[in-house]
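Taking it in order: structure first as structure tokens, then the write-up.
Every protein chain except one is present and positioned as in the full complex.
The block that comes next holds subunit A.
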């Protein structure tokens, strides 16, 4: 039954992939296909990584209403963009070489997440909630600092920061894809290998320990993978806060299983499908450009509200 559902999800992903690549294909076919394939690769990588990371993060936090974005990844990303524009100026920022910029951004995001996780989980993984709260507060602090710095910028520089702060799938540099792809595929494969342990960890700290699971080590390994996946995805296209919430909760609903070996690929496929379908609809059907992230955030926000209200009842 579960296999059928995974097959159904992979068929859905395949259909949207073909539609995205083949819709109204004109000459020169090779060039158009290669351009579409680059964008498709970015959509698949980001969607899959964010869906996968959210399932892992929710298991570690024992809460299905939160996303890794809550600990301030998006705020740190915006802060980094603001600081770069403030220091280098609008022209200097635009002239930055994509590869070193991507490496520095990813490195900063991974370092910040690792420092947050390691410092707060030193006493053991029961401190996950304190870690989340600290991340939320740090996010507020970084947003405040970014807001302050943005007031100093020239209007043209402010526009550069604004553009860099919204996730964009249309302007991904193709040179970044192999590196980002390799990092994300390795992180996703490792998280899938962690699946049987994550199943036990989902029972809670004490129960998992009584079953002989090295709980703290498992949670730290999971959170390290989350930090890599979210950092690479954010540095590649920008922050997408609620996509993971959509993908993970649809995966729980559609697969109806507790097994991470199923949930992880399901959330990854759903995340990728949402992005491909959304981008396809906006670019080809509605003729609009680069507002996908806004719609994903809007739909994710609505789902979040629905989940919170349903839980309250």
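Miscellaneous remarks
Operating definition for what follows: a contact is a pair of C-beta atoms (placed from the backbone, for glycine too) under 8 Å apart; a residue touches a chain by one contact, two chains touch by 3 or more; residues count from 1.
In this text, contacts and distances are computed from a predicted model.
Within the choices "Fe(3+) dicitrate transport ATP-binding protein FecE", "Cytochrome c oxidase subunit 1", "STAS domain-containing protein" or "Imidazole glycerol phosphate synthase subunit HisH", the name that UniProt assigns to the complex's undisplayed chain is "Fe(3+) dicitrate transport ATP-binding protein FecE". The chain that is not drawn here is touched, among residues A:213, A:226 or A:240, by A:213.
The chain not shown here is touched by just one of A:203, A:281 or A:303, and that residue is A:203. With the whole complex as reference, residues 62-64, 195-197, 199-200, 202-204, 206-207, 209-214, 252, 256, 258 of subunit A touch the missing chain.
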